[in-house]
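Presented below is the structure to which this report refers.
Chains shown are a subset, placed as in the full complex.
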Amino acid sequence: MLNNHVGRPFEINATKSFNTEKNIKIADFRGQVVVVYVFQMLCPGCVSHGLPLAKNLQQSFRSDDVQVIGLHSVFEHHEVMTPSALEAFIHEYRLTFPIAVDTPSQHSNVPETMKAYQFGGTPTLLVIDRQGRLRLNHFGSINELQLGAIIGSLLDEKSVQTQTEDADESSGRCDDEGCRI
Amino acid sequence: MLNNHVGRPFEINATKSFNTEKNIKIADFRGQVVVVYVFQMLCPGCVSHGLPLAKNLQQSFRSDDVQVIGLHSVFEHHEVMTPSALEAFIHEYRLTFPIAVDTPSQHSNVPETMKAYQFGGTPTLLVIDRQGRLRLNHFGSINELQLGAIIGSLLDEKSVQTQTEDADESSGRCDDEGCRI
């Protein structure tokens, strides 16, 4: 069985980015938990389920804890799902998180990032830990309680930079006042 | 400002229990994360939002990780929200998790557990950690991603019994194969 590259370092291969001034690199978010929402603008399940979830993620967590990134991985109808069409889609659906365009392949309908990490289709949800490793590679709809539990667990993990100095810090994000999001 | 008893030990004061053979004691679930769904059978928000969430919690996590408990805390219409009426409600709504009846007060409309921990009303959601301490005391509707994150974080905490021997166990529930629920 394929392991979907879970546990290994993850990086996006993109040609163009929206809602940001520079190219999107997962490496730039080291120390944060990153959720990548992989979609196509003409994919009904992406619009009805994936997109509301991506917006909900953006609103449910502090942006310095959890960063939401979109990845437009076109594997069909390439002639109409162009970067210009995506730009109109982003405008109409009022998406404000950074969105990258997966690099088209020279040899296949499947773009480069999608092929490299064997995404099952769209929508796919990726969760990347504070150290830049892929921890979830999930195709289709997803249970929000379970996704929240994965994110809550990853938020508790130390990032590689601060791991040593915080070794004596106790149980993390919960104290006598409650558990903070 | 009141702290809603968060961080302190929590126990139910109950007169009667359904879906279980003995009286429900939170102490009996030491080592598990416990979610208590506080409700009244004639409370519209409990039926429309709280109940589906309680069932979803029961299905989303392994029962040896997360235990769902119902607590019927009647503070109005006492004459019709009797244990017999609750029994019919449990039967009709096909609830299968253990449900306790909060002990009525001799001096007030508010039952004993509700009064002791200052629940804001119904539905209220309580989350109790592996050591039996109250970690969330939330009145009203709740964001499932955020609730999942709290549970995910508490699942990572060691329970008091096993804390010493597992001290060297690394990052918990996620490994190279993924994050397990």
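A few comments on the model shown:
Just so it is clear, A and B label the chains in written order, and each chain counts residues from 1 on its own.
Just so we're on the same page, a residue touches a chain if its C-beta (ideal position, glycine included) is under 8 Å from a C-beta of that chain, and two chains touch if they have at least 3 such contacts.
The shown structure was predicted, so the numbers you read here are calculated from the model rather than taken from an experiment.
The total count of identical chains across the complete complex in this file is 4, with 2 shown in place.
Here, only the chains that are shown with their structure count from here on.
Inter-chain centre distance (chain A to chain B, centres taken as mean C-alpha positions): 32 Å.
For chain A in complex with chain B, the residues that touch the partner chain are 3-4, 6-8, 56-57, 60-61, 127, 129, 135-137, 143-157, 171-179, 181.
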